[in-house]
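== chain A ==
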Amino acid sequence: MTPIEPIAERRPQHLPNDEPACCKPHPFVDVDRLSLHYGEKSAFQDVTLSISKGRITALVGPSGCGKTSFLTCLNRLTDLIPACLVSGRITIDTLDVLAPQTDVIRLRRRIGMIFQKPNPFPLSIRRNLEFPLREHGLRDRTQLSTAIETALRDVGLWDEVKDRLDSPALALSGGQQQRLCIARALALSPEMLLMDEPCSALDPISSGIVEDLIVRLRGRYTILIVTHNLAQARRIANDAALFWVHNGAGRLIEAGPAKQIFEDPRDPLTAAYVSGMRG
Partner candidate 1 sequence: MVKTLSRSQNPREWLAFVLVWGAAAVVTATFCWLLGDILWHGLSRLSWTFLTAPPESAGRRGGIGPILVSTFLILGVCLAVSLPIGVGTAVLLAEFTLDQGLFGRMTRRSLDVLAGVPSIVFGLFGNAFFCKTLGLGFSILSGGLTLACMVLPILIRSTEEGFRAVPASYRLSAAALGLSRTTTLLHLLLPAAVPGLIVGLVLGVGRAIAETAALIFTSGYVDRMPESLLDSGRALSIHIFDLSMNVSGGDANAYGSALVLVVLLLLINGTASWLATVGLHRKIVTV
Partner candidate 2 sequence: QTTGTNQLSGKLVVTGASTLAPLISEIGKRFESLSPNVRVDVQTGGSSRGVADARQGLADIGMVSRAIKDEEKDLHAFPVARDGVGIILHKDNPVQSLTDEQVIAIYTGKITNWKDVGGKDAAITVVNKAEGRSTLEVFLHYFKLKNADVKAQVVIGDNEQGVKTVAGSRHAIGYVSIGTAEYDESQGVPIKLLQTGGVTASTETVRNGTFPISRPLHIVTRTQPAGLTTAFIDYAQSKAVHDIIAQQYFVPLVN
């Protein structure tokens, strides 16, 4: 392995204030010195970052640097993983996410998540959307079908599937499945979306469609997207953050407006990464 120069006490250089004042970003999520350990192994350490409301923040970095792990802290999916230890502080709006008394069910309703591999449930298309809605207390039939239609229209899937709402969701193509998953998350009207490489398992055409969809959702939702595809990040993100593995644990190297990160990075590692020298 090629050695990397030691990064002595490097602090993330998050500069949320260098944008024009007209659209001054308003922080929605505040992450303070967050670390995550899987048993002995550290996934990432000491991440301090704030994510602005209504914007798309892209998280980039090499494989294994803890991007996915970072996302799962925000909606406390980490609870499902045994021997997983989170320390630090996450504040969403005014909610202390990591506090034990936090109602995770409500938290997760507020924060939708899309995974790398499209993962609709093995149910019909309709049931995929209806089932979480019902669980969250929506029982009325007409309201349900309106919500389903709205969500499917939002992701541009309505016309493609309206005639076969009761056929199995897993019979859809990969891109359609991913959009269905997004619709499923949107149906619960979350405030924020976490997306973990939502396009990387899709063929180029579906990937393009999903990407367009994400752009359309900007403004309405706060979106945090992990991607390997730097071109994509460049195309869609307002803000960007770069993670890197250092001494076996992920670190936040640099964060800021996408334009600055991609065109004028402050950190030599960022510069190397975005110029495609590595990765």
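Inclusion criterion for the candidates: all candidates are chains of the complex that A comes from, given by their letters.
One rule holds in what follows: a residue touches a chain if its C-beta (ideal position, glycine included) is under 8 Å from a C-beta of that chain, and two chains touch if they have at least 3 such contacts; residues count from 1.
Remember, predicted model here, so these are calculated numbers, not experimental data.
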| item | value |
| --- | --- |
| Direct contact with chain A in this complex, candidates 1 or 2 | 1 |
| Candidate 1-facing residues of chain A, complex | 75, 77, 79-82, 104-109, 112-113, 115, 117, 119, 121-123, 131-132, 135-136, 168-171, 181, 184-185, 188 |
